[in-house]
Every structure is written in structure tokens, then in C-alpha cells.
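Every protein chain but one is kept in place in this view of the complex.
Every chain is named by a letter (A, B and C) in the order it is written, and numbering of its residues begins at 1.
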Amino acid sequence: MHKLLNINLCGVEFKNPIIAASGTFGYGLEYSNFIDLNRLGGISVKGISLNEVKGNPMPRIMETSAGMLNAIGLQNVGVEKFVKDKLPLLRRYNTKIIVNFWGKTLDEYIEVAKILDREDVDMLEMNISCPNIKEGGIAFGTDPKMTYDVVYNCKKVMNSKPLVVKLSPNVTNIKIFGKVAEEAGADAISAINTLLGMAININTRRPFLSNVTGGLSGPAIKPVAVRMVYELYKTINIPIIGIGGIMDYRDVVEFYLAGASAVQVGTANFVNPEIPLKIIDDLESYCLKNSIENISDIKGKVITN
Amino acid sequence: MHKLLNINLCGVEFKNPIIAASGTFGYGLEYSNFIDLNRLGGISVKGISLNEVKGNPMPRIMETSAGMLNAIGLQNVGVEKFVKDKLPLLRRYNTKIIVNFWGKTLDEYIEVAKILDREDVDMLEMNISCPNIKEGGIAFGTDPKMTYDVVYNCKKVMNSKPLVVKLSPNVTNIKIFGKVAEEAGADAISAINTLLGMAININTRRPFLSNVTGGLSGPAIKPVAVRMVYELYKTINIPIIGIGGIMDYRDVVEFYLAGASAVQVGTANFVNPEIPLKIIDDLESYCLKNSIENISDIKGKVITN
Amino acid sequence: MKGIVLKNIKLNDKYYHMIINSKEFCLKVSAGQFFMIQPKEFDYIYDPLLRRPFGVCDIDDNKENFSLLYMVVGKGTKLLTTIREGVEIDFSQPIGNSFTILKNKKVAIVGGGIGIAPLFFLAKELKKNSCDVTIYFGGQSSEDIVFTDEFSKYSDRLVITTNDGSVGIKGFVTKPFEDDIENFDFVYSCGPKKMLEAVSKISVEHSKPVEVSLDERMACGLGACLGCIVYVREGGDVVQKRCCVEGPIFDGSKVLWESVCR
Partner (left out) sequence: MKGIVLKNIKLNDKYYHMIINSKEFCLKVSAGQFFMIQPKEFDYIYDPLLRRPFGVCDIDDNKENFSLLYMVVGKGTKLLTTIREGVEIDFSQPIGNSFTILKNKKVAIVGGGIGIAPLFFLAKELKKNSCDVTIYFGGQSSEDIVFTDEFSKYSDRLVITTNDGSVGIKGFVTKPFEDDIENFDFVYSCGPKKMLEAVSKISVEHSKPVEVSLDERMACGLGACLGCIVYVREGGDVVQKRCCVEGPIFDGSKVLWESVCR
């Protein structure tokens, strides 16, 4: 059906390059009453950890100009419950399952990777970039040495599944982290996670988020995301999944031109759960209209001379 | 008149804390036909360098969601012409003059600082954070050692004027740069400059900016700016001038609560040149209504327990 | 879903009433549910970005049109006021659980300010089911007291209070409610969180079952973002509920109010 949009990412065949972004699509099932999940290229589920995590106190979200802040705190059911309760239901749909995961310590990362590698999932996505938890998370994503260690050690215990490493934009030089992840064995990079931000309620004089700071997502951050994908594309040889502020097919084309091999749609799912499906339709029309045989043909084709 | 808003910044008395941000207000004179410059707390003029600079090729600007990208490339008339042609005219207005300056090399920074220190200006603002030029600029703002050297050496040749150091948000940890600048002798910090971003025209497949990447400003970046001001306030003891996405008095209050001692209004001047004056009026009403004797009373007063 | 805006009427400086045509929506909805609406005519404008949640205030007898009663508080609601009649607007399906609709019971409905919105639909349903309905409707001042004629129609008693005494009894709405509580079999409430907490405590003290409708800030309204958590006692445990899909109606005696109120 979607020949124009079929892509192969690290050996996995996606019917289209539109993937629901982690944390914005629950365990996928939440959306099954609203849209046909079978039409999505893939779903990256909410970040999974070894044990169940309850997340941060409320309030956890706030809207900002053309964006939103969140500090959910990686609330999730834990890997065991995920595999037992969620995965079988999710597997009924014909879409690729990427499991976003994280740990508080190096050992936790390794342990979760080991478990998930044996399960019926298509890819793992290592989150080393969540700004909303005190331990782990972003520390692994802002120190090149720690990035190397966590990627290398997880990859070592994985036998069958491709490993995507999701980078933090809150760094001076994202190229270094892309390079390090590649050297440590990452099969692909996803970029970007949220920018660290803060908003204060001037009436209560309190931060809008209980966690004080939170992650900024949505159209506001798209220029930063496109820039980072572009920088990564010039630096590394593994595929890049572009993320950040994608609202329509034009944004997807922009990320492709910058160097992305696929994209994830995040905050847009909240704005309207039908957006990813509309993007798929529109992207197909775009390819047809512009005589693009396959969307991959425009990868990295931005003209900068 | 504006007792509620009078502030003292590094020994300089401002009638109010609303300063026009560098690069968004020309040499001030451009706005004199549109608004009464005498009402502004201060003006930070377009970044001045030793020699005249022609800037980047066109196109140099593009709008993004709730923001804009620019890659002007620090076009300016050079310090000599500035002092001779612009400064005397600007001095006719009763507002504080902050001269934003930069250099391609350490020596250039020092040279410009030395010249300006002798002139009739109120403060110097060192820009080590412009993302839009190849040499100098951002390199000084993303390497703590270079930050220290440039601040220390400029301060050494300055005898009379306070030195504000303007930080880049494109770093992993802004606290380090605030701390280093403070240790090197900075009298105040201004934060933030623009975030590095990129946008691609999908029809031409070219970046919207000739320079490929550019600086993102406007309401889109406000949450990042507020977060950084908050982090800096907790780390350093010198005053912070808050910058980034300020559009109305509520934004100013937000920056104050986060820890700012004054603010700069940037992109908003383009949106409507009357915004800074409206902010001043509204801020005064806000203080009256909330029984705030002086705006400084709410500095850093965000409640985070 | 999409529907045509039939009316968007200013009641006073604070409140508007919008009527939207959508049979599809009306056939699915029950009292207490809410929906997310795009607060603008254009989907290519990203400020405001997210949809906004509103309770269903009324459904016409033909089940063709539904309405929302809204208070103008920020960007989204300001923009909502500018939507013209005849424009097609985008909104979600009815979301969440709903109030328990009792039959032949004596019930109290306690509403504060804009919290009154979903209680209108509720009162109508309860009257249809032959309940004896007493409505306590409190506001800051007279402009918060809207729709009184309609409320009279769907209640057996309507008690109005305002903090400034400009209409009805002066003081908090919880006072007359507490005075009468022994008359009731069941209590429903929607409004400011402090009021819901008070109503719940009073009900619990008098061993009356109480259902409250909670407003949490929401991004998705789908159960996906986990931004709208409410802490509830279940058995001996405290469990997390998503206000959007597992609420917005909660057993007031089970809610952990200290984690909700701010």
C-alpha cells in the first residue's frame, strides 16, 4: 500500500516512517479507540524501567507558547507488567513496537535491555535524556563517558534487537554524543528529547510544575531539533530518527531533508490524535506530487552551498 | 516618577528595569520616531566590534512557531563610527546606554572594551554567545576556560564601567559559565542569547537562512530562558539580566521571580515597538495592585518547596 | 468529531454559552462526561496549542445539539469567544466516566462558579429519573449566578449563595448545604477544589455518598500523557487515577484531597 513510504530501519521494515513518540502515546492501547493503530509505522511506548515508577507529584504539565512543559517523571508499570499485560495486546496490531527504556543506574539499564531483548518487540530505544528524574536519565545523556558506558554495556547483553539511543538536546555539542553512541554500538539515534524549561505562575509565585523544571516539547522546539538532526547527519553514519515539534507532513519533509531516516510524532498526538494518520496520507500525496519514489530519496538532501 | 520600578544595577541607576535587547533595537535611534526613548530603563545597542562588519548574506531572518530565527552575523559600524556618529545622538536621550560588544579574537575583545570604557556609556555587555559568526562569538561562550580568559582580560583593562557578560544557552550547564564569569570579574550576567536553530524551505530544499543555522528567539524560548535564570540565581551572587521571549509585564514578573534583577526585551520590539513602554506601564500597575514597593522586592521569590 | 457552532452567546463579561450541533456526540454522551475542543478555527496556528477540556452542560431533547458553558480565563477561552456561528469546529468524543444517575432519591447538587456547568445536565437527568433535586449554587458575586431560570426548572429547590451577598444568601455555599444534609440520600458536586473537599468532608461526616467532578490540567484527554493524575484510596492503598479517563467523577470520600488541592 504505502510503497512510497516503506522504510527499512536497522533491518526492521516499517510500512511508513511515522512513529508515535515515547511518552506521548501511552502504551499505544490508549489510542486504539480513537485511531487505527495498524496504520502507524511504529509506536515507541512510554519509557519502561525495571520496577514500576509512580512519577512526580502533580502538577505535571503546562502549556507554553507553541509548546508544553512536562515533568511526568517517567511513570510506568515496570518491565514485567509491561511485557505481561501491555505487550500482548499491543502485538495484535500490525505496527512496529519500539520499547523506550531507562534505568536509574547502569545496572538497571542493562537489566531492562536484557529482558526486553528476549521479548517480542521490534526495537529498543534507550532514553538517556529525560530531564525529569533526579537519578539516572539525563546524567547518562550529558556526559560522553557515561553515554559510552551505558550504550556499550546494554548492546553487549543484546543479541537480537536493534538499539536506538535517544539523545538529549541539553548539551553544548550533540555531535559528540551521536559519535560516542555510534562508537559504543548504537544502531540508530533518535533526536531530540525535550529541552529543559521552566514556567512560573505569577499569581501563586510557584512553578507551574511540582518538579520546578520540565521538558519543553512541541512546535516551539522544532528549529532546535532540525538543527541537531542536521548536525548529527553530517557526523555519524547510523540512521537518525528525527523528533521535535512535528505537526504536519511539511515538518516531516523538513526533518528528512536535514538527514532523518524516520520521525517520531510527540506532542501533536495530544493536540489531535488523528494528526499522525493525516501526516501519513499527506506525505504520500507529497511524494506522488513531487515524483519521489520513496521518501528515503530525500534524506539529507538539504542544499547548503 | 517610577519609584516602584527604579533599580540600581552594578551602581548604575535605571529608572526602570526594562532594557531594549541588543540586536533588536539597532543603535536606539531607529526607534526614536516610533516611541519615546526617554521612557526606557536602558538600551543595549547592536553588538559592536573593533572594525565595521557587513554581516551574513541574505536571507537572514525567518519566522518559526512563536519565535524567529536570525543570522544577521553581527553587522555593525565598528566601534569608532559608533562612538563618533551614533553615541552622541543616543546620549541626547535620558536612558542608560549599554554597549553590547564582541571580538573575533581575545585581543579584539580587549581592544573594544578598552575603547568603550573611556567613552560616555553606562555599561558594557560582552557578547560571548552569538551563534551566527564563524570566528569568536559562541566559542568564547561554550568553553569555560575561554570564557574566563576573555572576561578576566577585558575586566583588567576596564577602569570605570561595569561589565555584563551575556551567556549562551547552547551549553550543557549554564551554571558553570555563570560561575566562571563571576570569578573572572563580571559585574553582572545577562541570559540568554538565542538558541541555535535551523529551518528548511521544503520547496527549494534550502535552509531559510543563508547561514544555514541561526539564533532562535521569541516566546518559544521563554521556558528555557526562565529555567536558566533560575539556575544562575541559585549559583551566583552578581545580578542577572533576564532575556528571552518577554512579550508583556507578566513575563517580566516571571523572570524576576526566577531571580532576574532587570530584563531585556528583544524580539517583541519587532512585533510592536510600543511593547516595552506598555510593559513599563503595566508593571507599575502590577506593583501598585500587589503592594510591591519596588519591583526588586520580588527578585528570586519563586516558591519551590 | 466535528460540528457546527449554532450559538456562542455572551451571558456576561465572564461567562459564555456555546451550542454545537452533533448528533453523533449527543448519542454517546452521559451526564458528567466532558470533551476536548480546539479553541480556534485554524489547526495551523500553534498558540494556543492544546485542546481545552469542557464539561457537557446540556443536550437538547432531540439529542442533536449539545452545549458548553464556559468562563473566560485565558488564551483558549478568550479565543473561543470569537468563534462565529456557522463555523465548523473540531472536538473529541465524550470522555471519561459519568455521574451515577439514581432513581426516586432525594439528592443534593452543590455547584461553585463555573463548576455549575456539568451539573445542569446532571439535574436534568436526575429529574427525568424522578429524583427530588435540591441545587446549591454558589458564586463570588451576582455575575457568577447564571441560568437560574433553567436550574429552577430542573430542581425542586434552588438555593443561591454569593460571597459578597449580591444575590442569594451571603457566604459560602457549603453552609446551607450542611444545614440540610440530613435530608439527602446522595450528594453531587463540581466547583473549586477547596469547595469539593469541604462538600466531601461534610458528606462523609454525615455518611452520605458523594460524587465530585474534578478539573485537572489536561494535555491529551485520552489517558496517554499521565498529566492529570488524581490520588484515590482503594482498599488500603493509594492508587493513581487519570482524571480524564478514570474520572472526572470520583467518590469524594476516597479522594486524597491533600494531593489535589492547590
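The criterion applied here is as follows: a residue touches a chain if its C-beta (ideal position, glycine included) is under 8 Å from a C-beta of that chain, and two chains touch if they have at least 3 such contacts.
No experiment lies behind these values; they were computed from the predicted model shown.
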The complex has one chain that is not drawn here; which of the drawn chains does it touch? A, B, C
Using the definition of touch stated at the top, determine which of B:E13, B:E30, B:D281 or B:D297 touches the missing chain. B:E30
Could you tell me which of B:V157, B:I176 or B:V271 touches the chain that is not displayed? B:V271
Omitted-chain footprint on chain B covers residues 23-26, 30-31, 33-34, 46, 54-55, 57-63, 65-68, 70, 72, 75, 204, 218-220, 247-248, 267, 269-273
By the contact criterion defined above, which parts of chain C meet the unshown chain? Give residue numbers in ascending order. 41-42, 44-48, 75, 78-79, 82
Absent-chain interface as seen on chain A, which is shown: 65-66, 219
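Note that only the chains that are shown with their structure count from here on.
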Reported most central chain by Cα centroids is A
Gap in Å, rounded to a whole number, between the CA centres of chain B and chain A: 34
I'd like to verify one number: the distance from the centre of chain B to the centre of chain C, where each centre is the average of its C-alpha atoms, in whole angstrom. 46
Can you work out the whole-Å distance between the CA centroids of chain A and chain C? 36
Among all residues of chain C, which ones touch two or more of the remaining chains? 46-47
Residues of chain B engaged with two or more neighbouring chains: 65-66, 219
